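Down below is the structure, laid out as structure tokens.
Excluded from the complex is one protein chain; the other protein chains are retained at their positions.
Showing subunit A:
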Amino acid sequence: MSSFSRSAQQWATFARSWFLIDARVQPPGKIATMCAVRLQGKHKPIYHALSDCGDHVVVINTKHIAFSGNKWEQKVYSSHTGYPGGFKQVTATQLHQKDPKAIVKLAVYGMLPRNLHRRTMMQRLHIFPDDELPDDIRANLTEELPQPREIPRKLSEYTQEEIDAFPRLWTPPEDYKMK
């Protein structure tokens, strides 16, 4: 802002902000791209790979993440313990049951650049399965980011007026016993 003093402008440009993302009913891939962009600092015009300009990102409600399609059953997360016979393959459902934070964490990890900064950026990512945040993190939050996916409304969430305002597309024949 042009009205800031020099020191205030300096602070506003280079300070590390804390972003909040609510992952309720959101696809984890889209959440992860938003996190990765902000952890690297690519949303800032002063970005440089060496200048450590990334911000903190807090993701909440990862327990309620939503996959499109049949990915809960089809997507497989593989790992190897290093020992022979240690190749483990787990579906997204099983992984989510074991650890609700793992899916988002792995998604963000895979989207960050493969260099030594990746581990520091992962340390700046804070994932919580529920709404509950520790007080010190809650005190640091500066901005909440809008959710990437529009949540569709359930039929029970529509008011009776809206349901009545929608025109009937077809009329049932008189002698048909409805429903």
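Observations on the model:
One rule holds in what follows: a residue touches a chain if its C-beta (ideal position, glycine included) is under 8 Å from a C-beta of that chain, and two chains touch if they have at least 3 such contacts; residues count from 1.
Here is the rule we go by: contacts and distances are computed from a predicted model.
UniProt records the chain missing from this view under the protein name "Large ribosomal subunit protein mL66", selected from "Glutaredoxin-C11", "Potassium channel subfamily K member", "Large ribosomal subunit protein mL66" or "Non-structural maintenance of chromosomes element 1 homolog". When the full complex is taken into account, the listed residue touching the unshown chain is A:156, out of A:5, A:115 or A:156.
Residues of subunit A that touch the chain left out of the display are 25, 64-76, 89, 91, 93, 96-97, 152-156, 158, 162-163, 166-179.
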